[in-house]
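Selected chains from the complex are presented in situ; the others are not included.
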Amino acid sequence: MHLGVCYYPEHWPQSMWEDDARRMKALGIARVRIAEFAWSRIEPSPGEFDWAWLDRAVDTLGRAGLEIVMCTPTATPPKWLIDKHPDILPVGADGRPRVFGSRRHYDFSSPSYFEAARRICTAVAARYGRHPAVAFWQTDNEYGCHQTVVSYSSAAVARFRDWLRARYGSIDALNRAWGTVFWSMEYRDFDEIDAPVATVTEAHPSHRLDYRRFASDELARFNRMQVEIIREHSPGRPVAHNFMQLFTEFDHYKVAADLDIAAWDSYPLGALEELWFDPAVKSRWLRTGHPDFASFNHDVYRGMSKLPFWVMEQQPGPVNWAHWNPSPLPGMVRLWSWEAFAHGAGCVSYFRWRQAPFAQEQMHAGLNTPDNRLDIGGTEASRVADEVKALLEAQKGATADVRGQAALVYDYTAKWLFEVHPQGADFHYPRFAFEYYSALRSLGLDVDIVSADAPLDGYRMIVVPPLPIVPPDFAARLARSGAQIVIGPRTGSKTVDLQIPPNLPPGVLADALSLRVWRVESLRPNVTPAVREKDAGEDSRIGQSRHWRDLVELADGARHDVRAVFEDDHPAYVRCGAFHYFASVFDEALTTRWFSEIAAAAGLSVTPLADGVRVSRRGGLTYVFNYGDRPHSIEGVDASAFVLGTGEVEPRGVSIYRTA
Amino acid sequence: MHLGVCYYPEHWPQSMWEDDARRMKALGIARVRIAEFAWSRIEPSPGEFDWAWLDRAVDTLGRAGLEIVMCTPTATPPKWLIDKHPDILPVGADGRPRVFGSRRHYDFSSPSYFEAARRICTAVAARYGRHPAVAFWQTDNEYGCHQTVVSYSSAAVARFRDWLRARYGSIDALNRAWGTVFWSMEYRDFDEIDAPVATVTEAHPSHRLDYRRFASDELARFNRMQVEIIREHSPGRPVAHNFMQLFTEFDHYKVAADLDIAAWDSYPLGALEELWFDPAVKSRWLRTGHPDFASFNHDVYRGMSKLPFWVMEQQPGPVNWAHWNPSPLPGMVRLWSWEAFAHGAGCVSYFRWRQAPFAQEQMHAGLNTPDNRLDIGGTEASRVADEVKALLEAQKGATADVRGQAALVYDYTAKWLFEVHPQGADFHYPRFAFEYYSALRSLGLDVDIVSADAPLDGYRMIVVPPLPIVPPDFAARLARSGAQIVIGPRTGSKTVDLQIPPNLPPGVLADALSLRVWRVESLRPNVTPAVREKDAGEDSRIGQSRHWRDLVELADGARHDVRAVFEDDHPAYVRCGAFHYFASVFDEALTTRWFSEIAAAAGLSVTPLADGVRVSRRGGLTYVFNYGDRPHSIEGVDASAFVLGTGEVEPRGVSIYRTA
């Protein structure tokens, strides 16, 4: 339970640094991240390094007792490098280079850039790797931001061909795996294959999916190169990367496997505005963020982090990058901070120390205003620091890792697959995963978010949002877990090559579920077939289906319990032993109701929570958060149990009590 | 009345072919279309032909007693050909080639491709032209799909200049015809003229319209080349092309003139989703399609087909290419099949025999599921086969061609003209033509859809949706027909060169209508001026106008009957002898009411039909179709008259009775 801050000494006169460091420390901040955009100051001209300023900054911060998170500056290659190697620039779907003038203007597949990145990383790691104040590292910054995972450069295509060679071995194998005989798309050699872009109509979906996999692998390789350099020059310092909230364009599990710490950047208000939520929801949680959004990400990144995960950047006030940027309500910076700790965060680091008065992010708040006065966010951070201190004195082990009650299986390939091969225009995987998660959380359950390859033993309930490609041993691991298992629609609907399984969906889950999806349909937004209990009258609707329907045929003689049907009598929800098959996406109330019943069947204690109230349990403590507008009373907890707050949780308030 | 199926032997193991053929035949299928995407298997490498597999497929199908529709494979040139001749690729409006990786990646104006297409067509036609099992031919596949009629390549521009030379003779004539003096757009030579694209603001409308005409002519030339080759090598076998539903990007009359059979591909659900219909309508007919949509296309293609038209591809279940893809209701595949026959179809061919598990269309249903079980569509096709057999035994001449009661004049240039020169953003020609058609059909009328150059004698009622360019002899032919004639707004509003006629609209119809359109206005969607009967009070509104108003001045002394006026007293509907002039697009109810009155005046028997019920008469039979949700009772027909079904037509049902 540490606090940190992001700091840019290069943005401010050196005369301010010492005071800044002192004030950070006084505020209760322990860690400070620096230098991730400083390449042009570290190496102002080719090969001419200017270490003096950064040495001084590191020393100043270190002397103040701050632990430094040193970054590699590869997210922003300087102009002279681009001019020297224009092939560094990524190429967009329109075939044009994406040029210098903002950030992330590099191609993960560019050999020139790979070499240049290796060189600058080595220089920085060699210089500071053993500096006593340098305690952690961050590679690059927000991989993939601004749609930079995929590039259509000739360098990328050349490496893609090699990637395909390695994956398929022979061109015949590729032709078979993809099914290129369709529309005479057959290749005679890997070198005939281009990027799946600019085609007359949609490119081949297997081709597109492989290009996404390839791009994700390229990114992981680039990160791995950096991690290896840091490990060599800075032994013993954990290496982190700051992932982005609900970002799905590369396989985070693969990148995190090379890191010590999976960190993420938490901007609950910007996310609410930019993501799929409808206008009423955006208005409802305008200045708090959605009550499950930060939690969801905490649980995603905790699941893949070897050391306790971090929030590397925490929103401290309004941001600049959403279409509209409201101001968080007083108390929210504190609430978000505590919520991170409640989910096991090792550090919450605010972005940024002081709002910059210039450039693209000049409207992004900091803990201090540009005129260097402490802003609300700063005040709240200070309060959190004091509270953490008090709590840690009163209580040991608060950050201990515990297994959640329920697991949610979360997958990146699923997102890409439904994007390259949607069948229904609004089949948005992260949304559905989030909705399942939110339903679980609204029932008061703690959730672990895990990959489909993760061990599943020990969970009482496992929820699988639509997972088109299922690992071969998935059914066995699910069955062995002993949990109640919810399987979303479209699960098992594709082979690893993006073909329909020979036995039709749910493919390798067919035996476990004893059913066959003989037909599917996608539904436009104004079509939401009613769901009713089986054998009940037509007017006994219990909810609505949305987006999609799997039409299932139950295997003869299997022990099914058809729990609900659609208005045309097709099964909507089928139980088969511990497996609960959802043949559609259902409305929020119905999903929550069924999850509640299934959780009960799993022996989990379910507590439907008031609107905006959320609960987390960790290390012998129960954390209660109130995102809502009304005070919330915690029932049945003795006053003496509270280590923070009381049984009355004010709007935007936090209470923590010892769990009996 | 034959059934067919589309089959891709190259997608399946040879071991399945014989069984497939046997089951087709057993199901009642007589014809099988093959090979339209098989170029990469026929010629895997340049000049190396592999006929063995196709020979075997043809033999296998032929031995089973199936008639083969052999296709030229030019819709999907293989990769090696593109790599050899990159100038084959069409060029988009953005100036970039549209590349290999899906289909239709060729430019109709590419000399390289014209030659390559000639070569492969000759090879296929020479190989199978006289094979006893090959009974029909199809050229290419769905010309123009994916916006491939128009290309902006240098090859296209070069041929466009020649096309202009041929059309105008001299550059002065072109300058005058277009009116290039406006904005100093004058040319000194045909070779100065580029494609009308990438201009600062809208390019010259006459230039744009001519480019569309040119592109349409290029396509027709390409098809004609193929037809000539087939005719030479395969005498006596009818040649078809499978046009697309409501596709308007080239002049289908011109292409059909070179064919024996105009076929079309019928996907009523996908069309409903993708076309202009509003969300409530899309929801209303979600799983049936719009009751007039297939009919409209049947009537379009029957009108241009020398032999009975075909449905070359019939939707057998959900498709994959619409934004949302619902499942047809049980019974719809049968209903659609019968409706095609009711409109005179010679063959209904389902797409496809078995759903493919791979590539872009893996979610497109077939008569069989990918695991090779008969799907609903297959069952219904089988039922249709049985019913047809029974009907044909009971009844001869069911497919006899008959003239409809009403004619609707349908034009392709009109669509292009309103697109390049809209004046109102939503003036959507096919929509208005369809709405007129739908109004006629809802009154129980049989409709022929004809070109503006077609003979018009014999019709009792002729409806002309907005027809900006009117043939010189049109007024005379209309008058001579003896019919009641409805003239839509904007008719006669342009000369052949896209200028305003010297006498203003309706141009060459001015004498017939005795009026002059002195001003027009286009109306945004939330502006719908009321219409009322002339001299009636302001509160006597009978309907609404939409999209457009022609403000007309009646010629002095003419014998007009102003049947209705707009709220500001301008004439809305003017009768002048047998001519009925509509000065706007009216709401559905008002259009239907006036069509009903005009039909009555024409001596036609009008029967307003229940919601979703449609009737067709052909060959002494009356066909009744029920797209609706409620059973429909046919009144006044003796039970003994029914040759299919009864007087009670269930939802999605069909009944056929002998017409007294």
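In this document, chain identifiers A and B correspond to the written order of the chains, with residue numbering beginning at 1 in each.
Note that in this section contacts are C-beta pairs under 8 Å (C-beta built on N, C-alpha and C of every residue); 3 or more make two chains touch, one makes a residue touch a chain.
These numbers were taken from a predicted model, which means no experiment stands behind them.
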Copy count of the single sequence across the entire complex, 2 present: 3
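In the analysis below, only the chains that are shown with their structure count from here on.
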Between chain A and chain B, centroid-to-centroid distance (C-alpha), Å: 48
Chain A to chain B touching residues, read off their complex: 94-95, 178-188, 192, 194, 196-207, 421, 423-425, 497-504, 518-524, 526-527, 549, 551
Chain B residues within the chain A interface of the complex: 8, 10-11, 37-41, 44-45, 73, 76-80, 83, 90, 94, 96-105, 145-146, 148, 273, 279-280, 282-283, 286, 317-318, 320, 323-327, 355-363, 365, 369-371, 373, 375-376
